[in-house]
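First comes the structure, then the notes that go with it.
Here the complex is missing one protein chain, while the rest keep their positions.
On to subunit A.
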Amino acid sequence: MGGYAVLKGSSYTLAITPDMVLRSGTTQTTEKAVNPESEYLKELPKHLRSYEDAVSYLPNQVYIGNKTPEDLAAEEFPWYDKKTEGKREGKYGEIMPQDEFIGLIQICDVFDLVKLEKAFAKETGKKLAAHGLIGVERAAILDKNEDTQEEIAKLVKEEHAEPLYHDGKLVGAVKRAHDIDVNLSAHVMLENLVTKASSVLSLLHLVKTTGIDPSEIEYVIDCCEEACGDMNQRGGGNFAKAAAEVAGLVNATGSDARGFCAGPAHALLNAASLVKAGTFKAVAVTAGGCTAKLGMNGKDHVKKDMPILEDAIAGFSVLITADDGVSPQIRTDIVGKHTVGTGSSPQAVIGSLVTNPLDEAGLKLTDIDKFSPEMQNPDITKPAGAGDVPEANYKMIAALGVKRGEIERKAIPQFVKDHGLTGWAPTQGHIPSGVPYLGFAREDMLAGKIKRAMIIGKGSLFLGRMTNLFDGVSFVIEANDGSGAGETAGIDEGRIKELIGEAMREFAGSLLSK
């Protein structure tokens, strides 16, 4: 026992980007291409929320840690028509407004691809200089913008640059990084810079929430859903190191891990294993959000006269370190995996990810206090006809429990309530995948409220058309049992007796030989 890697902390951030919903979300860009005069496109702008509305949206406040999953469960559904007392800063991160996020994109641009309109840049630069985690030094780059709106419009019109809008006004552009290579087109560069910037924001918050010296982080694993590279290596990478550079993790290297929505769970397992093996002492797992999924379910939201709830670029970071004797341990010996031979039916998938590893560890379903599968916000998915995603997962877990005789059929609703969570995460694929709960799980374990949680990441690999398989991995985190403290763990009473026995025999031998 002992010597597990531990969950040292996590951060969660959002950037509210209504203008990007209109221009970068694939639901909208597809509609523009196919049906440019559609009712949806006309109606859409009226359904965009203000920054303040997004801040006072309860699920967002849960995401950054100001409210808890319990608060959310207690609130009457739906949530979009209600307001909560909201703050920009949260225990785990922040909700950044669009203008500052555009500024941060420029800070993250190393190849001079981002051009901002002079007045906008100056204004935004001031705000970022005053931002506690960004500061004067990083924000200084914004002062170098000299372009006028006309010059930027020309870049968009004539140079295939991707426009950046704020409050409906053109305030900047991302230039293409190559004339022919589609992987370096302005569109892809914007997508990748957004991912990088949101990852950087989360990493900065991770350093703040955990209090770690940035130079102590030795490795970074990025698990977002995008890929960066050029035409010769389309997904060559490496977002991880790129973000680590801006976040000031000077002693870190890193790499990207991918697996669609299951990416974060794979990445966390990698990180925990690297730490457990002693390869690195502190590993960060990080991911930024994606523009493509902004307003993904927008048509349904507009049809139902709801605000566009998918208006945020999300990010998260998690710090995994060697056992500190306090933080929850990542039980890399209780791991579920969806294998090539598992099959795709819900029973097979949940069996492979939940009951198989628990069986092997001799645990029952009810030994896991909380399960965290896909934590999609049902406020977003229900109106779009996809149902309550976390609830569907819990029902399936409970149904398996009934089959195994661990849970009574009529106790399913209670099991779902006791061992489940209400979803609050933005629907950006990898973002809701198990990880949003890590912050609360850590706190509840430190407070002794829960003992064990299972993090479950699932992925739909057939989307990439390379395989028809599903995927997923899961692992258990557990309140620290103190087994890893100290350096001589592993010496037991038997070994001590052996050592003493040896010494006594030697002593006897020396008496006899005299």
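Simple rule for what comes next: a residue touches a chain if its C-beta (ideal position, glycine included) is under 8 Å from a C-beta of that chain, and two chains touch if they have at least 3 such contacts; residues count from 1.
Definition applied: contacts and distances are computed from a predicted model.
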- request: Assuming one chain is omitted from the figure, identify its UniProt name from "Phosphoribosylformylglycinamidine synthase subunit PurS", "Planctomycete cytochrome C", "L-arabinose ABC transporter permease AraH" or "Glycine/sarcosine/betaine reductase complex component C subunit alpha".
  value: "Glycine/sarcosine/betaine reductase complex component C subunit alpha"
Message: Tell me which of A:Gln98, A:Thr124, A:Ser198 or A:Ser433 is the one touching the absent chain.
response: A:Ser433
- line: Given A:Asn35, A:Gln233 or A:Ser345, the correct residue touching the omitted chain is A:Ser345
Statement: Only one of A:Glu52, A:Glu159, A:Asp359 or A:Glu408 touches the unshown chain, namely A:Asp359
Query: Which one touches the absent chain: A:Gly135, A:Gly387 or A:Pro413?
result: A:Gly387
Field: Positions on subunit A where the hidden chain makes contact
entry: 260-262, 344-346, 348-350, 359-360, 362, 374, 376, 381, 385-387, 389, 392-393, 395-396, 399, 404, 427, 429, 433, 457-460, 462, 465, 468, 470, 486, 488-489, 491, 493, 496-497, 500
